[in-house]
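Submitted below is the structure of interest, expressed as C-alpha cells.
A protein chain is absent from this complex, but the other protein chains hold their places.
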C-alpha cells in the first residue's frame, strides 16, 4: 500500500514538534494511512540538512516552492513564522496538497480570508486543510468539550480564560523579533491569546460576537542588538468577550506573570456545574456537576485521544498532542471529511483578536462582523 | 480599670460575627483595653433579646437612637443593612462614640462623603472610626501585603482578583432583597466587589485611577413571593482597573460560579515574583520570589495577627478574622491613632464601584475623580 | 433556668482551647443547656487568676481537690498533663461531676482501666464522661465517617494514616519535658499517634486487633538546662495495624517531617472508593466514589457540625472544634445519653499504643488483648 508523503516547512521549535508527530503517528495509529517523512524545508541548507537527519526526514530542501509541487509530497505542513503562512499555504493548496498551517492561520484578516477562499475551492477537489491549534488534542480539553456538549454543566454563562507565562518578567530580558510589531504582528495577544480564543470556541461550540479589550506594555524598552530598543507589541492583554448564546468570557494573557510557565487556564461555569483546566497539569480535568470539583486524570481508554497511548495513569506530554493532531488530519484525509479546526476557525480567531485590538485602541466594545 | 462598653446594631449574620469578636477579643488580646458587651440592638424586641442572651450581651434594645448616646457605651458597631449605616454612624460619631461600620461604608457616594466628613471632625476629638473590611485581618493577606510592601516581588504590574460564589446558580433560587436594586443598591459588585477593591488597595498600597466594567444578570426573573419577579441587580461583574503606579487589575465577581463557595482569589504579579491567595484556603499564602510558588501555612508566630492564637499549624477560621479586627480597633483607641481601613478607605472603594457601574452603563473607561 | 457550672483544670495550651469552647458554646448552640464558666484551676495563683480573667472565668483556684467537690460545679474538664488525669478524673467522678478528660485518657493502661471502671459506675448514676479527641468534631472527618458508614466507599481495606509535624527538625531545638520519658510517657507516639488511632477507630467503626511497630529517635541528645541531655522518647513512630473486619492500617507519626506543620493525613481505601483528609486543610474532604477524587468544602448546612456556624464557604478554624466538642457533651448531658468518645474509647487507644510500643521493643506482631 502506498503512503502519504509529508513535507514540513520550517525546522525550528514548531518544525521539531511537527516532525515528532509525523515520526510517531504511525506507531500509535497503525490503522490510519501510513506516512513517509519525505522532506524538511528551511533556508539554511546545511542547518536544515542536519535537522532533517535528526528528525527523521528522508530529504531536505531550501526552497518551499519546489517542494509543494513535488509528486511524492501529499501533505504540506507549514511551520514557518506567521507572515509566510499565506503564500506557502496558497501555493500548496493550488498544487492540490493537503495543508496544515500552524497557528495563527495568518498575520492579517485579509490573508486569512484568501486562505479560507482557497481552502474552500480546494475542498471541492478533496483537498484537506487544517489550522494547528494543537491544544484541541489535549485529552483533558477534548473531554471538557464533551462534558459541556452533553449538557452536564448546563448552559454556559461565564468563562474565565487565561494564558500566563513569565519569560519577559525581567526588564533586562533582551529584545527579540517577537517584540517587534512589524515582524510579530502583535505580542502576547496573537501568540497566546489565539490559543485561548480557539479553545473558548472549541469548548463552548459557540461564536464570539462582541469584544472589548486592553493591551499593555509594561517594559517599553529592552536591550537590543544595538542599544536600547522600543518594544512595539503588548506584554499583556485583557478582553471581555460576549458569545452568541449569551456567555461572557474574560480573557487575560501575559508574558509577565512571574511563576507561571505555561499556564493556559480555563474555567467554564454553567447553570449546573463547571469544568476547569490548567495546561501545566495537562492530564487533569476538574469537573463539577454539583458534588464539588472532581479531579479526573484523563488517561482512561474511554477518554478522547487516550486509547492509542498507554495504560491508565501513564500521563501524556505536551509533544504528544501534535501526534494526535496529525492522526486527526490523516483520519480526515482517509474519511474524505474536513478536519477541525478549519481555516474558517483560524479566521474566526483572527477576527476576535482584531476586534480586541481595535477595542484597545479606543473603540469601546466592538461588534464582530460576520464573514 | 474601667472597660469600654460596646453596642452592636444588628443581630443577624454580621451581628453574630461581630458579637463573636467582642466576646472573644479579650481572651486573645489581654493587653488591650477590656471591653464589656453592653447592648445588642434590633427592631424585634423578643428576637433581639434572645440574640443578646445567646451572643453574650448584657442587654438588648430596639431603638439605636437611645443606645448611641448611652453613657456606658463607648463603641458603636454598625451591622445593619447598608442603607442605615449613614444615619446611625453619623449619630454615633456626633455622640462622641468610636464607630465601626461594617462594609460597605454606605450605599451612595454622597452618604459616604458625609460620613468621611463627620469622621474627620470626630477624629479631632479623639474619636476613632473604621470600616469593617475583615479580610484585611486574614493573616495570609496581611502577610501578602508585607511581602509586597517589602519589595520582595518587585514592582507590581498585574493583578488577577476575583470573588466567586455560586448560591444563585440555580435559576429557580428564589428572589431576595439582595436582588432588588432599591434595597441592595447593587448585586455582586457591591457585595463581593467591594471586598476585592479594598483588598487590591490594601495589598498594593496604591490607588485606583481608571475603571472600565461590565455587569451581567444571567437570570433575569426569579420566583418572588407573589409570582415571577425581575432581578434588578447584577449576578456577575467584571472590571479592568488601572492604578496610580501603573498596575493593571482584572476583577471578576460572581454569584453564579458553580462549585465556588467563597473564593476570594487574588494573584499579584510583580517584576520579581508573585503572591496568590484563595479564601477557601484561608490559612495559606503562595509566595514566589523566583524559585517557584511556595505554599506558606500562615500560622507561625512571626506572621501577622497569628501570635495571639494557637501554635503553628493550628489553623484559624473565618470567624476569627473579626476578633482580630476588633483587636486592631481597640489598639488604635488605646494608642490614640487612626485605625485602618478608615472611612476614607470606605469611600475610595465606593468610588471605584461607582466608576465600574458608570463604565458598564456605556461610559467606556472612567477616570476616577480625586476626592 | 439554671445553668451548668464548669471548672477547667489547667490553663496553658489546652486550658486556653477548652476555655474558648466554654465561652462560646452557648452562642452557637442556644438550645443546649446553658453553662457558666465558674472556675479555672492552676498551681500558680497569680498566673491562673490572670488567665481566668483573660479567658472569661468567674473565679480561679489553685487546688483542684477543692474545686471538684464544689456545689456550683457540675462539669469538670481536665486539661492537665497526662499523669494527673487519673487522680483528678477519679475524684471528680466520685464527686458526681460530669467529666471531660483531654486526650490521652491517662499515661498507663492501669490508670485507664481504673478510669473506665469509675466511669462505668458513675454512668449508672447519670454522670457523663468523655475523652477529648477533638478531631472527631472536625466537620470533614465527621463527614468522612458518615460516607464510610453509609457504605459509599464499600468495604474498607486499606488505610494510610499519618500525623506529621516538624518542630523537632532542628537538632539544636532545646530539651523539653515532652522529650523525657518519665514525664511524657512517650514521644510522638502518644502525642500524635493517639489522635491517629482514635480517628481510625472513629472513621472505620472498627477495632484494632493486631499491631506491629517501630520507634525511632533521630536526635538522641539535645541542649538541656544544664548541658546536653538524652532524649528518652521517640521522634517518629510507625505501625501496621490490623482491624477486626480485616482492614490494614499503616500509621506514621513524626515531629521531624520538615515542612509539615500539623499534617494529620488520613486516606481510607475501600472496595468502591476512598476518602482523604489533611488537617492543614481542615475544611476539606476528598471523596471518591468512582468518578475521581472530589473536593468537598465541608461548610454546607447539611454537613455534620456546620449548621451552628456560618454560611457556606465560611471556613472553620482549629479552635472551633472544641466548641463543637463541648456542645456534644452538653447534648449528651441533656439527653441522658453517653457522649463519645467514651473512656472506653480512650482505653482502646491506649491499648493500641501500648501494643505498638511492645512490638517496637522486639515482640514482633502483637495481638491486642480484649478488655
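A few notes on this one:
To keep things simple, chains are lettered A, B and C as they appear, and every chain counts its residues starting from 1.
The rule is simple: a residue touches a chain if its C-beta (ideal position, glycine included) is under 8 Å from a C-beta of that chain, and two chains touch if they have at least 3 such contacts.
Since this is a predicted model, take the numbers as computed values, not measurements.
Only one of B:81, B:171 or B:293 touches the absent chain when the whole complex is considered: B:293.
If you put the hidden chain back, the residue from C:11, C:163 or C:238 that touches it is C:238. The omitted chain makes contact with just one of the residues A:126, A:301, A:319 or A:364: A:319. Of C:25, C:68, C:257 or C:347, it is C:257 that touches the chain left out of the display.
One chain is missing from the display, and on chain C it is touched by residues 153-154, 157-158, 160, 162, 169-171, 212, 214, 216, 218, 236, 238, 240, 246, 248, 250, 252, 254, 256-260, 267, 269-274, 288, 290, 292-293, 364. Mapped onto chain B, the footprint of the missing chain covers residues 287, 291-297. Residues of chain A that touch the chain left out of the display are 13, 16-17, 19-20, 23-24, 26-27, 30, 50, 53-56, 165, 167, 260-263, 279-283, 297, 299, 309-320.
In the analysis below, only the chains that are shown with their structure count from here on.
Ranking all chains by how far their C-alpha centres lie from the centre of chain A, first place goes to C.
Between chain A and chain C, the centres computed from C-alpha atoms are 55 Å apart.
Centre-to-centre separation of chain A and chain B, using mean CA positions: 43 Å. Taking the mean of the C-alpha atoms as each chain's centre, chain B and chain C sit 36 Å apart. Within chain A, the positions touching two or more other chains are listed as 292-293.
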